[in-house]
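What you see is the complex with one protein chain gone and the rest in place.
The block that comes next holds chain A.
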Amino acid sequence: MQVAYILKKSALTFVMGVIAMILISPIVITFTNSLMTELEIEINYGLIGQMNETTAGRDGSFANLKLIPDKVSFAQYGKVFIDNPKYLTMFWNSVFMVMPIIVGQTLVAALAAYAFSKLIFRGRDTMFLVYVMTMLMPFQVTLVPNYIMVDKLGMLNSTGAIIVPGIFAAFGVFMLRQFMLDIPYAYIEAAKIDGAGHLRIFITMIVPMIKPGLAALVILLFVDYWNMVEQPLIFLDDPFKQPLSVFLSRINDSDRGIAFAASMIYMAPMVMLFLYAESYFIEGIQLSGIKG
């Protein structure tokens, strides 16, 4: 019995482990390949993106996906940092675009989520439905009118065109409302009887209680906006204002030698934030799903 149990548990762990390995392999590949020299990258992956015709029918002419570098080298990193100062500029562009969105959206959304979950007023459900609808819309749906709006407000080709609409996106409202629904209404009743107004209830009770939700929201927003590509491409003409995501996503064949290191530098803040705040993050997304 005991042995059978251990065997079963081990087998299950093994299967789940293999799936886990497959899921994280792209991260591992990016990391180990970032330690190769440019020459090694060129030898291994030079064939990627070549015209089909040139190699068609010839066997054995494939890219060679390698996990372990022949010789560990930090040359890629050196080249990114020293030869290409534009990487750093764009890295900071990303930071200065993403941070205001995170802070702003979390603040604005927390307030609105309180109204949608804990206050009773006419048209509440309809209004919330409208929020959810826009959240589901792909960016392209409101592309034209958005462009006109941003232009009218004089924000075209400035980072404001990215930041300000980002602050008012509906996702934060949706997510934080889920968390606040979990808080029993009795708490608020009790606080009201003690003479607290809604603002005080919000600041002293609700905000501390939804901390995991706030943490999860911050991480999800960070991941989402750190990776944005469409908005900057459309709203920012100036290449020096672009975030790193736009630049990296356009890395072409000639840059491939340093692309892995550049990706690592870009990925690092996200992975670190994630590992640092993982328990919050997991608790956060878990709670958001429990109550519909």
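One rule holds in what follows: a residue touches a chain if its C-beta (ideal position, glycine included) is under 8 Å from a C-beta of that chain, and two chains touch if they have at least 3 such contacts; residues count from 1.
To be clear about the criterion, contacts and distances are computed from a predicted model.
Participant: Name the chain not shown, per its UniProt record: "Chemotaxis protein CheX", "Multiple sugar transport system permease protein", "Sporulation protein YqfC" or "Diguanylate cyclase"?
Facilitator: For the chain not displayed, UniProt's protein name is "Multiple sugar transport system permease protein".
Participant: Which residue, A:Glu42, A:Asp70, A:Asp83 or A:Glu230, contacts the hidden chain when the whole complex is considered?
Facilitator: Of the listed residues, the one touching the omitted chain is A:Glu230.
Participant: Out of A:Leu7, A:Leu39 or A:Leu136, which residue would touch the omitted chain in the full complex?
Facilitator: A:Leu136
Participant: Based on the whole complex, identify which of A:Leu88, A:Met149, A:Ala190 or A:Met209 touches the chain you can't see.
Facilitator: A:Met149
Participant: Take the complete complex as the reference. Which residues in chain A touch the chain that isn't displayed?
Facilitator: Counting over the whole complex, chain A touches the hidden chain at residues 9-10, 12-13, 15-17, 19-21, 23-24, 26-27, 29-30, 45, 47-50, 52, 55-56, 59-65, 107-109, 111-112, 114-115, 119-122, 124, 129-146, 148-149, 164-165, 167-170, 173, 178, 192, 197-199, 202, 223, 226-227, 229-230, 234, 245, 248-251, 256, 259-260, 262-263, 266-267, 270-271, 274-275, 278, 281-282, 285-292.
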